[in-house]
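Every protein chain of the complex appears in place save one, which is left out.
The first chain written gets the first letter, and so on, giving A and B; residue counts start at 1 in each chain.
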Amino acid sequence: MLGIGDTHRRFSVMGNSQRARRETPLGSAFAYLRTMLVFIAAWWAVSMWTSNPVLLPSPFAVIAAFVELAGDLELFKHAGISLGRMVLSLGLAALLALPLGLFMGLSRWFDALVDPVVELLRPISGIAWIPLALFIFGIGNALPVFIMTYAAFFPIVLGTIAGVRSVDRRLVDAARTMGIPDRTIVNRVVVPAALPSILVAVRLGVASSWTAVVAAELIGAPSGLGYAVEWYRELLMTPQVMAFIATIGVLGYLSDRSLRMLAQRFTPWASDASTAP
Amino acid sequence: MTFSSIRVARSVALPLTLIVVWQLLGTAMGNPRTPVPTRIAAAALQLTASGDLPLAIVQSLGRVFAGFMIAAAIAVPLGLAMGSSRAIERNVDPLVESFRPIAAIAILPLAILWLGTGTPAAMLIVAYAAFFPIVVNTIAGAKRVSPTLLRAAATMGLDHIQTIRTVIVPSALPAIGVGLRIAMGVAWTAIVAAELAVGAKAGGGGSGGIGQMMFVFYAYSIELNRIVVCMIAVGLVALVLDHVLRAGLRSLMPWVSQ
Partner (left out) sequence: MTESAVKLRLDSIGKRFDAGGTVAVQDFTLDVARGEFLVIVGPSGCGKTTILNLLAGLESPTSGTASLDGKRIGGPGPERGVMFQDYALFPWHTVLGNVEFGLRHGPAGNGLDAAAREQRVRKTIDLVGLKGAEHKYPHQLSGGMRQRVALARLVANEPDVLLMDEPLAALDAQTRIILQDELLRIWGQDRPPAERRTVVFITHAIDEAVFLADRVAVMTSHPGRLKAVIDVPLRRPRGDATRADPQSQALCQHIWSLIRDEAYRATVA
């Protein structure tokens, strides 16, 4: 028979923090390390068992490859190129998507006009554009940037529209009762109020763009992390392949984390819901 | 003109204008290969009539469903377990969170290394891609179960398994649904990407699917109109998948206001 005390202990339901033990940073770091160590140990055991360094290299081989690639800066070169493309794409996407999203969110008329085009293009993922884009741009820098900009565009524009629409009506009313003109209200009330949601949208754009970078570089670029992964695969140098894949993951995580911290710094009043992953 | 027909007119105004402008500019360029709406429509008819397009779509869909089912079969129970037991979550979450930032397509070279350039590798990518949205949203759904409901179940004497089955699962169903919908979209994008990449690396050899077909049109026959047909097909299928899934989920959860 399950008693109420058992319920609290067994079910980690949020809001139950009085009974549940709170996770300390040290505690969660410890748990993280423990799990990863178990994972690496299991990996090592399997790699020893299959003993095929091309199929499954030992974790130590991967770490060694990682260190070597970092040492001769090849890792950083490709990482830098991919990151550079992402920053550029994000800038382009934001430049297009933010004003567009703002207007669409503010004006029902404009939204009704433009939304059909957005909704028609949105289901066609950035990746589906690669063959056509390959034809237009050829293999090079432009292709990944185009694909990544396209990928980042939609989350940003949609999130901005949602953010603008969800601005508390009363804030706008309060400004109107102070006699403030509409254009000032947009600049001084709507934009700041929508900022937390817009930052979430940008984070989603970054994630989308970073996913696209791999696909784009794998197929259509002479440099970057995606290219490096594929290059080493063709050479059957699996430790290097894994090292680059891990780098892709780490950089993706760090980008998201830093954006979250930036959002926390610039919009400290935003509730946890809007900064959730 | 009635009110709703004005609405319809306004919706199609911009797309229609753009298509017309595109048609005019494209044909004016003189190159018969340039993709314009009329040629695209013709190519669409050809590809559908010959059965190539439907076959490719079915091949891709088959892989998507297979991979999606595998992912869901693992991710939903895992997510429920992690969402309802802090111990399980604490032990498994580091793994999930470490791999989540690594996009499915980045794993593709590994998948090809392990499984070759055929359907198994594609399914692995799809399953990997679909796994994370499902597990993340299922955890969130399980965690958000109202403590009051759990207490009510406890006072009625339900044991652990019963509580999961009768309280946590129904409560978490909307969130699980969200995860499934996101996963389906991700899975479809992933299969196109995987087939495209495999097509590019395997030199157009037969893995089939719409992604590979697109690549063939690019690299071998340089049929831009056909590429665009494939792109539109990709978009349409994505829309249909989402609608079907949404309708299916709605019928599963009549108590949720949409």
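In this section, a residue touches a chain if its C-beta (ideal position, glycine included) is under 8 Å from a C-beta of that chain, and two chains touch if they have at least 3 such contacts.
Note that the structure is predicted; figures quoted are calculated from it, not measured.
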For the chain not depicted, the shown chains it touches: A
Given A:Ala162, A:Ile180 or A:Val250, the one touching the chain that is not displayed: A:Ile180
Touching the absent chain when the full complex is considered, from A:Leu88, A:Ala142, A:Leu171 or A:Met237: A:Leu171
Given A:Arg34, A:Arg108, A:Arg188 or A:Arg257, the one touching the chain that is not displayed: A:Arg188
Sites on chain A contacted by the missing partner chain, in the whole complex: 168, 170-171, 173-180, 184, 188-189, 192-193, 195, 267-269
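Going forward, only the chains that are shown with their structure count from here on.
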Mean-CA-position distance for chain B and chain A (Å): 18
Contacting residues of chain A [partner chain B, same complex]: 1-4, 6-7, 10-16, 20, 23, 28, 31-32, 34-36, 39, 54-55, 112-117, 120-125, 127-132, 134-135, 210-211, 214-215, 218-219, 226, 229-230, 233, 236, 238, 241-242, 245-246, 248-253, 256, 277
Residue ranges of chain B touching chain A (in the complex, touch as defined): 7, 10-15, 18, 35, 83-86, 89-95, 97-99, 101-103, 105-110, 112-114, 136, 143-145, 147, 150-151, 153-155, 157-160, 163, 188-189, 192-193, 196-197, 200-201, 214-215, 217-218, 222, 224, 227-228, 230-232, 234-236, 238-239, 242
